[in-house]
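Working notes, structure below.
Note that one protein chain is taken out, while the other chains of the complex remain in position.
Per-chain numbering from 1; labels A, B and C assigned in written order.
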Amino acid sequence: MSEKRVYRWTATAVVLLVVSSLVAACGRESGGGGASSSEGKKTLRVALIGPQSGQLASLGDWDYKGVTLAANEINDKGGAGGLKIEITRMDDQGDPTTGGNLARKAVSQKFDVVFGSSSSTISLAMLPILTGAKIPQVTSGQADALTQQKSQYIFLDSPTSTTYDATLAEYVVGKLGKKKIAMITNNGAYGAGEHDAFLAQLKKRGVKPVADKVIPPDQKEMSGPLSQIRTAKPDALFIGAEEVQSGLIAKQARSLGIDATIVEGAPAGTPQYRETAGDEAAEGTIVSSPYLSNDLNEQTRAFAAAYKEAYGETAELHGAKAYDGLQLVAKAVASLDGKVSGEAIAQAMHDISYDGLLGHFDYNDVGVGLSQTHIGVIKNGEVEAVEDAG
Amino acid sequence: MDLREILQTGVGGLSIGAVYALVALGFSIVYRTIGLVNFGHGDVLMVGAFLMVTFFVNSHLAFPLALVIAVALTATMGFGFERVLRPLERKDLDLMLIGTIGFGIALEGAAVLIWGSEGQAMPTPINDTPINLAGVTVRSYDVLVLVLAAAVVVGLYLFLERAKAGTAMQAAAMDHEAATAMGIDVARCNGRAFAIGAGIAAVAGALVGPRLYVSAGMGAAVGVKGFAAAILGGFGNIPGAIVGGLALGLIEAYASGSRGSYSDVITFVVFTAVIMLRPSGLLGERTVSRP
Amino acid sequence: MTLLRRLAGAGAVVVLLAVPYGVTYYGIHIANLVLIFIMLAVGLSLVLGYAGQVNLAQAAFFGMGAYASAVLTVKVGLGYWAAFPLSVIAAGLLGVLVGLPSLRVQSHYLGIVTLGLAVAFSAILVNASFTGQAVGLPGLPVPPLGPVDLSDEYNYYYLLLAAAGLLFALARLMVTTELGRRFQAMRDDALAAAHMGVEVPAYRMVAFVIAACYAGVAGALYAGLIRYVSPDTFSLAIMFLLLAMVIVGGRDNIYGAALGATVLLIVREQFVDLQKYQQVAYGLLIVGMVVAAPEGLAGLVGRVWIRVKRAIPGARVTPAEAERALGEAEVSGLGVDDGIAARAPLALVQDERQPDGVPALEVDGVSKRFKGLTALDDVTLSVAAGAIHGIVGPNGSGKTTLFNIATGVYGPTSGEVRAYGDRVSGRAAYRICDRGVARTFQALRLFRSLTVRENVMVALDRARPTSLWRYVLAPWTFRRRERALKARADELLERFRLSRVADFRATNLPYGQQRLVEIARAMATGPRVLLLDEPAAGLSSAEMNDLRELVTRIRDSGITVVLIEHNMGLVMTLCDRVTVFASGRVLAEGTPEHVTRDPEVIETYLGDADLLATGDGRP
Partner (left out) sequence: MSVEPTTEPVSSSEPDTAVTLLEIVGLNVSYGEVRAVRDVSFSVPRHAGVGIIGANGAGKTSTLKGLMRLIPAQAERMEFGGQALDRVKPHRIVDLGIGYVPEGRHVFPGLSVRKNLLLGAYRQKWDAAVHARLARVHELFPQLQESDKRLAGALSGGQQQMLAIGRALMSEPTLLVLDEPSMGLAPVVVDQIVEALRELRRGGMSILLVEQNAKVTFSVTDHCLVLENGRRVKDGPSAQLRHDPDVRRIYLGI
């Protein structure tokens, strides 16, 4: 028996020796990058952490395009308070653990600002790490849970679910007077947030949903719950799910003969929703979104043109959110004239206000900068703004 | 749930069940002839679906033509896949398990490289007008799915029962030594079986494309359910795969109908109960002749 | 040699302790994750690699450990360390639940069932309100440890190192003692293991519970480290990553599992940037490893190490070591001619339980039908205590079926088999073994991954699963128990003159020697009745004589022998009485001389009664 143990022990020792030196090496090498002293600071280092694969890949892609467009524009005009903006993209693969790991990597490599992530769950996983390291975190997630952490370093670049759904409920129940409302939401972080927010708004207006179906985020075949919704004969159907699933729900609802008006928050405003649902099923969908279309005003038209020229795609909400986010950070950094630190940037972002594509940004102490959305309706493939329902 | 709803959910269950049946068929035919449990089979379906997107959606070919091209291409790749996985055939299960999972991961990576990570929606080939049958709405595309699935099953049955090559393939599965003595080239039969399995997966991918959303990750979920369906029906048993697929589709539909978010829980708990009661599945396992 | 070993051991410990001082904040986080995944991978290696149970729910056990700790601390309000043991127990209970199907189904069936239950478990996590649904549970408490601030990952590293070291040492103890041997025996050949007294169903459940508890510890410590749990973290992707770690590392090897976990995690972190190509490379790496080096990294390291050792002058490489690493058995040199006749009496314990006058083995009207085929038709025969009883007959006449009923492979359709008066037919194989009935098999069924001595030790070991508590509560007792068991095994091997091959893998020995090992293993269970199924098949004439002498010595030491054999020369000279079978029925019974004169027997055998008449009638 002893020979066996000898060879085993020595084999493990040799290998662990090699491996731990590898870990040490990779640790030391990546740590070095961020050691530039703050006085001679020439660049503002921004880490963009978001999904590049899996279900949420499109969200990650739009964030990246919005931030990069803004960065290039700012750098062309001499950078943020003289600092050249440098973006480093990291893929969290739509998994909170990887998101947490990358947040620690950002802290370890002393990034100044972190953009991420597009999903509320991953942003929530990153929040304690970045806040602990006093690094400002700008997220395109909109779950209310993000604001409940009472962090001074979290900044949502879009209104919270409550705001989306308050505007929506006000228009659907108040303006259109629809009473028989059915709800179908997935139990992912976004879907659950939308479900609770919209239900609260309905209760406030004394309306009880005629049907309230919850499905898993990856379910694709919804004929079971939809057929029950059809029996309830609703005249409005609220959807709380990501772009792709919302599209599938709309398509399957129409093919099951449900003709209720479809009512949803931001996802319904994206090209991906319309493409998945098909123009016919998407027709007439009521959308609550802070960025209804590209030709709201002069600023949005310029943004849409620059976006089209840079990426050959039509701009939409998520790109606009990220663009506003970086413009805001740049304005905050400019106001610091040189003394750049995590704390200073965060404090500046609370102090200043900014008129962006999505509206007037003025951050409260829990990280919400925008509290207003607009109502739009999808007509033959385009989102048209209804009169201001704000 | 009143009667109408029960029937409506049932129709939905059958349409997704038909897809699970096709996936299960792919699993069973490869297992029956080669003794290989290919956990990457879901990803072969994904490749088929992406080929449909390329030919039917992007290059606007007619649906039947695009379908034939996609199936032919995936089936030819099937021969190649079999060559890659041949060292794993008839090996013990753990190596086969992780080997084919690795193969699936590689396929997913390749799909991301070729078709991008976002994936694409696929319109239904015929306009999906609802047909009203005594209060129960049946989506016309569901009918097409059931018809095409039935056609594949009949085609496979005819090939196995009538065609000489099909009979030879069955013989090779039942007794590969006696088959060799009769002059049957068992190795080529295995390649052909894998190609047929891949072709059927391509059909399933094409049919499920409009229903789900074609993306690199779509294979895994459908793969697990398809494999469960194959086992439920009786692994390696061709009629069993069809019964298992439809049964699993119905279980899932009724589970998601009643307790919505717990549908996966109910589906797999019922599946475990059936397997515990009848370990060899509803119609009995047909194993391959392991040497 | 021991100097080299101690040096290497100390070196490893120093390195492990020094890691935090050489890495950045991100590096230490990766090191912490590596330690957590080592605990998970070692647990999976025990149930999948050693016990051969295809468990695809390890990620769910990991999730249960983490969530139990989260819920108990945040929702129920317990302290972290109060919740810790409860979380491990919760994971263990889930292990029992997910392990139940292993009693009914195995291999790919068990794979999909455990995978399904894991998917169901994560669906529960996503839906149940108290688990925070899809958002999960943020803001988990930092484990208090006196003055040490465990929110600092550098300090947490040492907590994880201690836990991983403890679990690794416990795993090493388990695999090098009775539990590991029984797992591997059960994996190599569950039927043969049951015949050696291993309670296969109980040990399958034990394997699942151990893997679940390992994952429970890892889960609770993960909750303490990350302080945020969400359902996505315990998904199928993590399960397949764990599986890759165990298989790429080296399947039935806890060192391999630890190695696989370390290497794969670091490779994944290094490649996290070039995501697109990483997945293809990662998938192909796994396929390549499985096809090219099924024994994994540990196997490769082992092989390299042996070659290095051979190169060092003076370092002695024992043949057993070479065989283990390089697979070549340098045993062909061991001729069989050194004989297998043994001097000392072979019975281990003079058994006083033999009530005289009661037949050693009674077959009472036994029939057995398989879906229309009648293998045995109302067979009755009796074997006197202390006799050597031969059973002969053409192929397919039901001889082996009778043995299978007597030793519990399956039950009879009707009738009963009794050993020394108490019923054995219809009982589980390991219970029949405890009643003193042992057997060898027609086709050799030695445990291929165990050495000759380990094969015998599995049979010698009479411990019941209930005595497994010792591993946790009194691990030091094993040194003494193992030494005693090894001594008894060596003594038995000496009697069978197998000591020189004790360290070789049993299945690499020449055919004759393997037959001998199988008989020695059967004798190790301390039987009162020994059933030998065609022991002479494939033996040379020299080996045949040794076998004849061996069986006689076994009988002389008070053990009744029942022998199925085709070689009539052996049967004639060895057996006191012979029963002739033909297509499932007893054709004739009596002394060898009487039986071979019976015209019906000759008819069945030679097919021509008058053939004998022309012979010179020599006995």
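Quick notes on this structure:
One rule holds for everything that comes next: a contact is a pair of C-beta atoms (placed from the backbone, for glycine too) under 8 Å apart; a residue touches a chain by one contact, two chains touch by 3 or more.
Note that the coordinates shown come from a computational prediction; the quantities given were computed from them, not determined experimentally.
Considering the complete complex, the chain that is not shown touches B, C. Touching the missing chain, out of C:Val98, C:Leu531 or C:Ile602, is residue C:Ile602.
Which of C:Gly415, C:Pro475 or C:Pro510 touches the hidden chain is settled by the complete complex: it is C:Pro510.
From the set B:Val57, B:Val143 or B:Met174, the residue in touch with the chain omitted from the display is B:Met174, counting the whole complex. Taking the whole complex into account, chain C touches the unshown chain at residues 394-397, 509-511, 514, 534, 537-538, 540-541, 566-572, 583, 596, 602-603, 605-608, 611-612, 614-616, 618-619. Although one chain is not displayed, chain B still touches it through residues 164, 167-168, 170-171, 174-175, 177-186, 286.
Rule of thumb we're sticking to: only the chains that are shown with their structure count from here on.
Taken as a graph of touching chains, this assembly is fully connected, with contact between every pair of chains.
By number of C-beta pairs in contact, A-C leads over the other of A-B and A-C. In whole angstrom, the spacing between the mean C-alpha positions of chain A and chain B is 36.
Look at where the CA atoms of chain A average out and do the same for chain C: the two points lie 52 Å apart. Touching two or more other chains at once are residues 123, 126-127, 279 of chain C. Multi-chain contact residues, meaning those touching two or more other chains, occur in chain A at positions 52-53, 187, 214, 216.
In the complex of the two chains, the chain A residues touching chain B come out as 52-55, 57-58, 61, 187, 213-216, 218-225, 227-228, 230-231, 244, 247-248, 251-252, 255-257, 272, 275-276, 278.
The touching residues of chain B, counted against chain C in their complex, run 37, 84, 87-88, 93-95, 97-99, 101-110, 112-113, 117, 220, 224, 227-228, 231, 235, 261-265, 267-269, 271-272, 275-276, 279. Taken in their complex, chain C has these residues touching chain B: 48, 54, 100-101, 104-105, 107-109, 111-113, 115-117, 119-120, 123-124, 126-127, 236, 240, 243-244, 247, 251, 276-287, 290-291, 294.
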